[in-house]
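All protein chains of the complex are present and in place, except for one that has been dropped.
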Amino acid sequence: MPFVKRDVTARAPAGGQPADDTVPHADLAPHIAALGSPDIEVRWSAARALGGRADAVPALTTALGVEQVARVREAIMTALMRVGDEASVVALLPYLRSQDAAERGASIEALQALPGAILPFMAPLLADGDSDVRLLATELARNMPAEDATQLLCRLLEREQHPNVCAAAIDVLAEVGTLDAVPALEACAERFAGTPFLPFAVSVAIARISDTDR
Amino acid sequence: MTDVERATTPSRRRILVVDDSALVRLYYRDTLERAGFEVEQAINGIEAMEKVLAQPFDLAIVDVNMPRMDGFSFLRTLRRSATDVATLPALVITTEAGEQDLDAARAAGANFYLVKPVSQQDLVRHAAALSGAPT
Partner (left out) sequence: MAGSEPRRPRGVRVTQEDVRRLCEFLYRRTGMLFDDNKRYYIDRRLVERIEATKSESFPAYFAILRSDADHEIEQLINAFTVNETYFNREEHQLRCMTSDLLGNVIRGKRPGESIRIWSIPCSSGEEPYSIAIWLMENWRLVDSYNIEIVGSDIDTRALKAAGEGVYGARALMRLSRDVIGRYFQPGADGEHRIDPGLRESIQFTRANLIDPSEMARYRGFDIIFCRNVLIYFDDSSRRIAAENLYDCLAAGGYICLGHSETMSRISPLFRVCRFSDAIVYQRPESDHDGR
């Protein structure tokens, strides 16, 4: 047999990462220091080792602000997502406004996994002065319970002037909306009767909702 | 389509529609299929790469904002590809038409752009032109 069998379990972990996921409190400091290393791999390992550590959120937030390498940025966001508390949501929120599409997408992904933690922030986000932020925020309602998502998105639809923001809200409602969404949807279709796509989107969403929710 | 029909009908142009919104994809698919195109879909740039590498297409219609791999990243990856997919025509759908956005679209390798929401006529007209279909 040309195959070699080595004892994998005897292999020491690479990159100086400890063989224990729960980094003891006293050991936080070296990883936090490593977040500032000039070596990409060291920063990457540090971000991953700090995943889920609430006391590392300030350090992770700072690191996120200066990180240039996409995969390390995403690892820091994953680490924050794993904490999932209000502080980590606050750390992730600014990236909804990023000029970089990849960075915006990464922050949405991380925040989408925290429907409970993001709930208190939804109303202000959906009322943000920047239409791009409002648009992205609709996506955050997708993983919420149907009643919460419906209420938040209907309130948005009632006053929203930007067709693409409405379109994004309607897409989420088509998946999770309850019957309560129908009036706001119908009003939206009327308001945007001459705009491409929106009347179509509303009719599909209403068909999904009316037929499903009975 | 029967085998006889397929043999005697000019092959339909194939379009890949890439957008993370299910309703947008449905809208594009309905519109383009009624206009005689064959349509496949993808929800982000990674799936789009998988599909263009697996099957031939005449055009990709690509939204800019998608999670995991956005439209511009997809285009850059596409244009850098070593295979003939690198020259696949791409119609980019943006939300804004400012100088910056158009420069970015051109730099990423888009052949043309439209601003959403896109009308059915615009969609069909540009899809036909860019995919080389007879208009």
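Lettered A and B in written order, each chain numbered from 1.
Here is the rule we use: a residue touches a chain if its C-beta (ideal position, glycine included) is under 8 Å from a C-beta of that chain, and two chains touch if they have at least 3 such contacts.
Small disclaimer: the values here were computed from a predicted structure and weren't measured.
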Absent-chain contact - pick from A:Ile32, A:Ala63 or A:Met81: A:Met81
Absent-chain interface as seen on chain B, which is shown: 22, 42-44, 46-47, 49-50, 53-54, 68-69, 73, 77, 80, 83
Footprint left on chain A by the chain that the document does not show: 1-9, 11, 13-14, 17-21, 40, 48-49, 51, 69-71, 74-75, 78, 81-82, 102, 109, 112-113, 143, 145-146, 174-176, 178, 207-208, 210-214
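Criterion: only the chains that are shown with their structure count from here on.
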Where chain A and chain B are represented by their mean Cα positions, the distance between them in whole Å: 26
Complex contacts: residues of chain B adjacent to chain A: 21-24, 26-27, 64-73, 95, 116-120, 122
Sites on chain A touched by chain B in the complex: 101-102, 104-106, 108-109, 132, 135, 163-164, 167-168, 170-171, 174-175, 195-198, 200-201, 204-205
